[in-house]
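Note that one protein chain is taken out, while the other chains of the complex remain in position.
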Amino acid sequence: MNYTIATIAPIFLLPFFAFVINCVLIKKVPKIVPWISIAGIVGAFFYASAIFMDFMNVYNTDYYIHKVFNWIDISHGENIFKIDLGIYIDNMTAVMLLMVTGVASLIHIFSSWYMKGDVRWERFFLYLSLFTSAMLGLVLSDNLLSVFMFWEVMGFCSYSLIGFYFEKEEAGNASLKAFMTTRVGDVFFLLGILAIWSVVGSVDFPSIYAAIADGAFTGKTVFGMSLATFSAFCIFCGTIGKSAQFPLQVWLPDAMMGPTPCSALIHAATMVAAGVYLSLRAYPLIYVGELNILIAYIGGITAFGAATIAIIQKDLKAVLAYSTISQLGYMVLGIGVGSYNAAFMHLITHAIFKACLFLAAGSVIHSYHTKYMPEMGGLRKKLPYTWIAMWCCTLAIAGVPFFSGFVSKDRILGDALYMMLYSGIGSYSIPAILGFIGAFLTPFYMFRMMFLTFHGKNRNKEKYDHCHKEHIKWNQNVPLLILSVFTLGVFFSGSMTGQGMIKVAHQKLEWFKVLIEAPVDGGLEKFKSYTKQDFSFVDTRENIPTERSLYDSHYHTGFAGQGFDAKSEQAHDDLHHAHVEGAVASVVIVFFSVLLAFAMYIFGWINPAFFYNKLGFWVKAIKNKYFFDWFYIDVLIKKGLLRLNRFLSWFDSGIYDRYAIDGWATVNRYIFKASHWFDRVVVDSIAVDGTAVGTQIFSLVTKSIQSGYIQKYIIALVGAIVVISMFLGF
Amino acid sequence: MITLKAYLFISLVLFVTGLVIMLSRKNIVAILLGIELILNAAALNFVAYSKYTAANLDGHIFALFIIVIAAAEAAVGLAIVIRFFQVKESVHIDEASDLREELTR
Partner (left out) sequence: MFSDILFLSASTLIIASCVLMMWTKNLMHSCIYLLGVLIGVAGLYLTLGADFVAATQVMVYVGGVVILMLFAIMLTGGKDYQSKTQKILGLLPLMGSKYTFMWGTATAMVFGFCQIYFFRHLFTALEVQETTSNQYAPTVEKLGELLITDHVVAFEISSVLLLGALVGAAIIARPRKDRPAFLEPVDHHHDEHGEDHH
């Protein structure tokens, strides 16, 4: 495929143009708005597919495309200040583009059913198009600056969509909360960009990778810590805000106030994944900054804590919201333990099954007119297709073998186990154990949700009778079924389990593992001699070896324990053992978890109330979401920030206004009085009036000459000529 | 033999006549007649000097331009006179003194 700007830019531009056109049309022809949005994103999907096919065709980890154009250049001599924008496409981008456009297309289509007839439902598509274009722009971006810009556009879209039903006060508050909370992370993110700029002098990814490969970060410190650590931490703070990680996770459950399709697209599948995507892009920085351990802790805590909260939720969407946080925690844990490939794979698989889960939840809510599970039950007879799709996704997220969640999540857990058991770094054990406990809880709460919703007896007859039986509908269940097909593990790993226990014949079935390679150690080599050229179109197709990388050569270095010296024979064996053990452990864990769920909610062997009463304090903590909202709002904001504000306001009015401003006013009054006297006496009386009187006297003299009689003038003229000629003559 | 002096004398006669007319007449049209005479005196001087002191025809060119300007002046001046007459019902030169301050006599 011959790449030009015309083959890449439409991915971003088609949804963006859809947004612009819709802005114009929304008042005149609102009916056409959803169709334009859908057309824009489906068009982008075809372009993204073409790129993906090309990358699959080349099939090499070293293949990337970098297109740069100049945006701002105010360099002056030695002082170089130049900002370039550009497009950077490697294997990760290609996969990400396909995922975003595909999921977004299906969600757009679903929205045309879900939102139809709702208030301002045309505007919803406006936001969706803008959001999708921003997300695609972020994925295509080659530098952190434009990533940040698109990041903020997505933040705005998120704000608008959470507060979509702004008539409700909770929705308004939730949107504000989401916006302000993510802002905390964004400030650090911007700081991180500046820190990187200070070292690299540029913020595009290849330059950063090249700088890391050349050792530009070594020996530089800031605030007593290594600059690499500092900048990696700041970038990771962006991830914490956007992906709702441990200290800043409070906004995501409240974000469920928005319409369900937007929750599916933004708060589950893509935007929150953008945070993880950013961390993956900045992975070499995290690696050289040795930030892995902190990230692993944050991921483990998030994965575990959110899973516990999800257990007792009554709201269908809230369960999914907390499961989203938990799964994002797994991705971050994967980054922390150096499982670059698996973390990205989990991002993709999670995006697909979580989008499907949310859409299915939307389908249930829209058909059943409530989102509270205690009023549901036995819905599988009314909504059979939704039921099937949701089961597929539940099995995937639960980590049942042969489904995509198992492939990705258990590779993360296997790497965590490796770090715990074999790496010799003992502090990794806590995140790993938290991850495994989370893996126990995940199937439980998901199965609980399924059982409460679709199985057992119905608990609200009126609504059940009111609910119509589901038929196949192109914009209701078909997107769900399409997405649920891709929850099968075979699409991502030919070995089904992800541990390579079954080797398959054709290498391309392991495409994910082979293609996605962390840009550290070996993966960083290709950037070593990288120099950016203006208006260049770096296509590495020329440089890549003709013989394609083989499955075996990439198997060990390609995905696991990235950057942790996984190259030695011993390490290979350890890694292999860890993965086998991890797989077995997760299968066992999932089995018992599912068994517990069946025992509680299907067979009724164990009463859930028993645990609920027994673990009183724990339940209280979970009910209050570990007191985070209380801490942030009541303690931090009400007790701390508001008091500070009150003090500052007192300072402003009592000190600053009274002394500085009023004092200055008094001084000015005296100055005014003095200048007024000067004005009146000196300027007015002497200068102005004096001039006037002088002019009057002079005019009395001169005006007698200007009589207005022309002939008098002529006489004067003649006299003058006579006098002049006298002078000339003598 | 006719000398330059003769022409200059004629020119002076023309000029003085124009001056006398300008000074003695109270009718604006008459004053314009005087101006025509003065312009002619100047043109005659130019042509005479051109003949007697210079080898080129620049004096003729000047005379031509003087004629052109006199024609333009006559057109505009007479238009003003007619307009003046419409407003003031008179072409007395002393009437054209609206812009001066009223002198206290």
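Things worth noting here:
As written, the chain order gives the labels A and B, with residue 1 at the start of each chain.
In this text, contacts are C-beta pairs under 8 Å (C-beta built on N, C-alpha and C of every residue); 3 or more make two chains touch, one makes a residue touch a chain.
Owing to the predicted nature of the structure, the values given are computational and were not obtained by experimental measurement.
Set against the missing chain, the residues A:Ala6, A:Ile705 or A:Leu728 yield one that touches it, A:Leu728. For chain A, the residues in touch with the chain missing from this view are 709, 711-712, 715, 718, 721-722, 725-726, 728-730.
Listed by residue number, the positions of chain B touching the unshown chain are 1-8, 10, 12-14, 16-17, 19-21, 23-27, 29-30, 32-33, 36-37, 40, 43-44, 47-48, 50-53, 57-58, 60-61, 63-65, 67-76, 78-83, 85-87, 89-92, 94.
Note that in this section only the chains that are shown with their structure count from here on.
Interface of chain A with chain B (complex): residues 703-704, 706-711, 714-715, 718.
Remark: chain B residues 19, 22-23, 31, 93-94, 96-101, 103 touch chain A in the complex.
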